[in-house]
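What follows is a set of notes on a single structure, which appears directly below.
Note that this complex is displayed minus one protein chain, with the remaining chains in position.
== subunit A ==
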Amino acid sequence: MPSRERKATLMTTFTEETRARAREIIARYPADRSRSALLPLLHLVQSEEGYVSPAGVTFCAEVLGLNKAQVGAVATFYTMYKRRPTGDYLVSVCTNTMCNVLGGQEVYDTLVEHLGVGHDETTADGKITLEHAECLAACDYGPVMTVNYDFFDGVDPQGAVGVVDELRAGGRPMPTRGARLCTLKEMAVQLAGFADERDGAVADGGPGAATLRGLRLAEQHGISAPGYDPKTPIRSKAEADRAAAEAKAKAEAAKAPAPAAPAAKPEQITGSTAPDVKAPDDKSPQVRTAETRQPDAATAVPDAPGTKVPTDGPPPASRDAQAAQAAGVAANTPAGDGKPAGDEAGAQERNLKEAEAETGAAGAGSAVASETGAQK
């Protein structure tokens, strides 16, 4: 419910350019999912005001049809949304463990003393906001410092003081890697998802020595990953099935335990978004369903004579759902692919086992996995 006061704030604070950009941001996301635009919109209001002001919160709420409390809750969660006016340059010094022991703490302490400001504070001339940061993902260049998020590598106290002095004197020192500096507000436009319009800025900054370390070593000694042939064909499912069947037949003939032939697992295929591609195999839906229900049945040879075809199979999707559920549970243990890698060894083992068992026992796998999930 926009009050008169709020409308007045909007009218006075944000330019037509910002509002046009806001519309562009919202259009990136599905029509009924406009809330996804909130993070970029918060970056956008910072591009005009340098921080997320009450007016900025109101603006985001207004354009997304949220209330201010909903926007405020998000804005206060993320480190990059500043709650007080910032300087033209945000100087962040990494003081996490690696940079810290390599001298980052000393750099930070020196800057605190030199600038006379502490963490998240701005110099009186409005030029520099200082902060200590938690791991900037450049440990091979430690200790590192960033200015408006572009890197200055391997800094020492003197070097850092030199950079901030140059900034305060109106200069723009060139980052070690990354593009030439812009102001924090200009950077916020890029963070909102817009291209860097400065001529040639995208081309700035080649790879540093540490980035190329292994590559250069390989190049010097003429080493490459062996056996790479980009023309290797992609095996179709039918071919994989055939290969597995042959392997099985061979194994049976040799009366040896079945070799670990790749693939050839019964798996049904349902809809596809890809036209003009042939069906992956020639199986009828009933056969696939049968294979799903009786994974141990002798169906390695597709549609072999005598294959039993029960007709009361469940709709294919249900097994997919089951498997998906199981996958989720298995993937649960800490982060499927996320950073907090606190995965216990046991869970990884389970994941692997499940991967091996694969479609073999989707039902059982799901039960086991659910149990694990419940304990978590």
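Everything below uses one rule, namely that a residue touches a chain if its C-beta (ideal position, glycine included) is under 8 Å from a C-beta of that chain, and two chains touch if they have at least 3 such contacts; residues count from 1.
Throughout what follows, contacts and distances are computed from a predicted model.
Per the UniProt record, the chain missing from the shown structure is "NADH-quinone oxidoreductase subunit F", taken from the list "NADH-quinone oxidoreductase subunit F", "ABC transporter permease", "Uma2 family endonuclease" or "Deoxyribose-phosphate aldolase".
The chain that is not drawn here is touched, among residues A:Ala22, A:Val117 or A:Leu136, by A:Leu136.
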